[in-house]
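Take this structure first; my questions come after.
FYI, not all chains are in this one, though none of them got moved.
We just call them A, B, C and D in the order they show up, numbering each chain from 1.
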Amino acid sequence: SVMALSGCGKEEAKQAAPAPGGIPNPLRVATEGAYPPYNMVDASGNLIGFEIDMMKDVCKRMGTECQFIAQAWDGMIPALQAGRFDAIVAGMSITEERLAAVDFSKGYTTTPAYLVSTNANPLQEADYGIERIDLTEISPDEQAALDKIKGLLKGKVLGVQTSTIHANFADTYLADVVDIRRYETQENLALDLQTGRVEVGLADAITWNAFLQRPEGKDFSYFGPGFDGGLFGRGQGIAIAKGRPELLAALDKAIADMKADGTMKNLSVQWFGFDSSMP
Amino acid sequence: MLDLLRFGSEGWGDEIASGAVMTLLVAVSAYLVGLFLGSGAAAAKLSGPAPLRWLAALYTTVVRGVPALLVIWLLFFGGSGLVTWVATLFGYGGRVELSAFAVGVAAVGIVSGAYATEVIRGAVRAVPKGQLEAARALGMGRLLILRRILVPQALRYALPGLGNVWQMTLKDTTLVSVVSLAELMRQAYLGMQSTRQPFLFYVTAAILYMVMTTCSEALFRALSRRADRGVRRAVSN
Amino acid sequence: MNVEMILSALPTLFAGAFVTVQLVVLSLLLGFALALAVAFGRLSSNRVISGITGAYVFLFRSTPLLVQIFLIYYGLGQFESIRESFLWPVLREAYWCAIIALTLNTAAYTGEILRGGIQAIPFGQIEAARALGMSRPLLYRRIVLPQALRTILPAYGNEMIQMVQATSLASAITLVELTGAARTIASRSFQPVEMFVIAGALYLAMTFVITQGVRWAEKKTATG
Amino acid sequence: MSPVPIVSGSVPAVEVEALHKRFGDNEVLKGVSLNAAEGEVVALIGSSGSGKSTLLRCINLLEIPDDGIVRIGGEQIAMKRGRHGMMPADGRQVERIRQRCGMVFQSFNLWTHMTVLENIIEAPVHVLKQPKDQAIAKAEALLAKVGLSAKRDAYPAQMSGGQQQRAAIARMLAMEPKVMLFDEPTSALDPELVGEVLKVIRDLATEGATMLIVTHEMAFAREVSHKVVFLHQGRIEEQGTPADLFGNPKSERCRQFLSRDAQR
């Protein structure tokens, strides 16, 4: 994959004619199938994962049928705009950039972002004095911790996954002190942590958990506080083409209901091992 | 670990195999499209009227100039619109959806054709003039000369270059996963992400690609041997 | 379209384009030198040499370039012994890994093209040179290569253009060349379309330079 | 020995009028006019570079003349003004005329990807649509005639110069053209084979074929032709019967050209 033209072709965003009531039946849902445990494919080629279970429930609540389409990440947003399907459920974070191209439902999951380095790194020993930094409104304590982190990271190489909220965070808060390396996949970032080409990595907790639990990850640990809110604040949502208010409202209602009756939490515990559903 | 590659519902073997078949289908069809386009564009460049020559030059420059992925996207998202528009001209009302396969083949074929154009053009230029003159002097028509003299002789010069284009086409098929075609690389990627066994799946995919290229190399070598009949070589291998 | 934003992005894009040009030029130069060796190796009557070069060509033509870049960048980095060797200062850098991968890749393809061009030279042309007592190196330098280069120009033009495209894969190993720069700005500025249009235009410009160069060379080597 | 008498001379089989041809600045043909009656054998002589090959090539339109008229069997080749000067108006007509008007090249131009036999049957089978076995039978007869039966399945690269030249002659004869253009058909042949070719040409002339033969061998020209044409610097300097032209050349230039030969 050479270029990610997400957001391209706004002018061709003519959707298929909306069904009566704005909810198509079946609802064509695109997912990547390669982002466990959010969505993945089992050995017989079936889509499974947290989002698949969640979306089936959402569809049921909306009184329609889900029809899943496995689609590579790169073409998703343009294909949505071209009307090839009605929704994307693919662990897609809600960002300003994407909001310019598509609409998002309310967020359904969120996970804090963490920095990771080798166990032997002096960064592990430092005292940061705080567990979480909420970027929505930064308190003096949080600002102090942030400054301390920037001081310690000065001149180091930081790896992030390209075009993610973590990359945005690094660009916004750390660009002046670190050398940012961008990776296509989280796997590659992990590999370069092992070779030592990057000293520090930044990603979300679910991704790190998967790495730290594997044998290759045994020499690595989190350090410093977790980050959420602000840039990270909106979590993952269902993307739909712009100009479909009925569908958006129905999705939002279904998600809110699932949060309210605990379904979302149960699914999260079942797939992630902890509750990462958004309040 | 190799259990993962079993066929049936427990293993990934059938998925990978179907991906390989899809890759081959797309690659072969696209290559044929490319050869067709390439021959046409090469003919235009070599001896077409000015407008056709310019068109062919535009085609090869632009298509080789932008990333292949972009060509695929343009066709995928613009292609349906275009076909629909053409269909309305002929009085058809509804929206025409192009199949992902057609779009993938067309896109990869268009890219492949742009490269094939140059290979074919160079090969035709390399055929000694006397060989064609002898055919003309016997009253052979353009098509007959093309079929009986020019193509067999140009093949000698074109085969190595066309082999390169085939290799490129085969690898460009990985791009069609963006139009939701489940080709080999995509299936391997899915399997790898879902099982967290990157090594197994990448090696499997690589071996399958190599099997395909080995077979096609053998085919090209056989073609070369046939095309080179009667050639006396000072440099041989 | 935000003109100011685009203007502010231009320096980064041009810096990226400069890296791309470096990658293209360096790997094409090195690759061509290696390709000559590969072509001669393939044509050698020594079975060991032709076998080894044949295997090399097969390996690099039959696997995707991305995989080759990954193997050189991530794969070699896996080995403790390499990380401790004198090679590491070079292999540590994405820049040199990209150049190595691109060079090895283009050398395989170019070697194949060259071999075809060399074999296509009419028998008599080489005999005439032999009969005048030319040594093998002289024969190759003065007769074989000039004639081979003339016939392979279009095919080699293809290869050069593909190298321009291929450099974009270097962004996969964190190198900020033209595509990488465009992506970085795009994800920050929320104006992807403009960025990619500009990047696309720059790529097109490089391709155009190459096609014109090939045309010029073809004209210059035309002989009646 | 002298050439066979001309069988029929009513309509000129080949007519060339005021033919001009230039390559860049170099005007190679400067207004050449020439007739050959049906069954007539015309020998073209002249020094190297005088335009003999170019004249033959213009007659069957392998080279497009810049000006002038060519008629084959009374049929004028229609020309029109094209992108780069003149060009034939009707491609079909040119093909038809070329079928009736065979040529043997100075450099043979046998197709390198075909054996001798394949070279010979190619045009009869694909242009004249003769059945393949019939074409093969005829090709074998022709190969025997030029003494090449043993080389039937050899590729051109495996043959000696003289063998290639004979194969090229056989390839042309297989089309049974009414008009034949020979560009130095005996240059690679030894005296014995020259004699054979001479015999073949005589036979063909008796059967009514018209021939234009470029040659450097004056003895051959004298024996084979009804008319000898001396070309000098793109112009016809002199023409006449062999007896006249060789015996009593009128122009200074022609005398000089022939004197070298007489010395030997």
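Note that in this section a residue touches a chain if its C-beta (ideal position, glycine included) is under 8 Å from a C-beta of that chain, and two chains touch if they have at least 3 such contacts.
Remember, predicted model here, so these are calculated numbers, not experimental data.
*Asks:* For the full complex in this file, what are the copy numbers of the chain types, given as a label formula?
*Replies:* A x1, B x1, C x1, D x2
Just so we're on the same page, only the chains that are shown with their structure count from here on.
*Asks:* How many links in the shortest chain of touching chains run from chain C to chain D?
*Replies:* Contact-graph shortest path, chain C to chain D, evaluates to 2.
*Asks:* Quick check on this structure: which chain has its C-alpha centroid closest to the centroid of all protein C-alpha atoms?
*Replies:* That would be B.
*Asks:* Could you find the chain whose CA centre sits the greatest distance from that of chain C?
*Replies:* The most remote chain is D.
*Asks:* Express in whole angstrom the distance between the two chain centres, defined as the mean CA positions of chain B and chain D.
*Replies:* Roughly 46 Å separates the two chain centres.
*Asks:* Mind checking the centre-to-centre distance between chain A and chain B? Centres are C-alpha means, answer in whole Å.
*Replies:* 37
*Asks:* By the touch rule stated above, which residues of chain A touch at least two different other chains?
*Replies:* Counting only residues that touch two or more other chains, chain A contributes 2-3, 5, 8.
*Asks:* Which residues does chain D have that touch at least 2 chains other than itself?
*Replies:* Touching at least two other chains: 157.
*Asks:* By the touch definition up top, name every chain pair that qualifies.
*Replies:* Chain-chain contacts present: A-B, A-C, B-C, B-D.
*Asks:* Show me the residue ranges of chain C that touch chain B in the complex, using the header's touch definition.
*Replies:* Chain C reaches chain B through residues 42-44, 50, 58, 61-65, 67, 109, 112-113, 115-123, 125-127, 144, 151-155, 157-159, 161-162, 165, 168, 200, 203-204, 206-208, 211.
*Asks:* In the complex, go through chain B and note every residue touching chain D.
*Replies:* Touching chain D: residues 130-131, 133-142, 144, 148-149, 152-153, 156, 227, 229-232 of chain B.
*Asks:* If you look only at chain C, which of its residues touch chain A in the complex?
*Replies:* Per the stated touch rule, the residues are 70, 74, 77-78, 83, 92, 94, 165, 168-169, 171-174, 176, 179-180, 182-184, 186-188, 190, 192-193, 196, 199.
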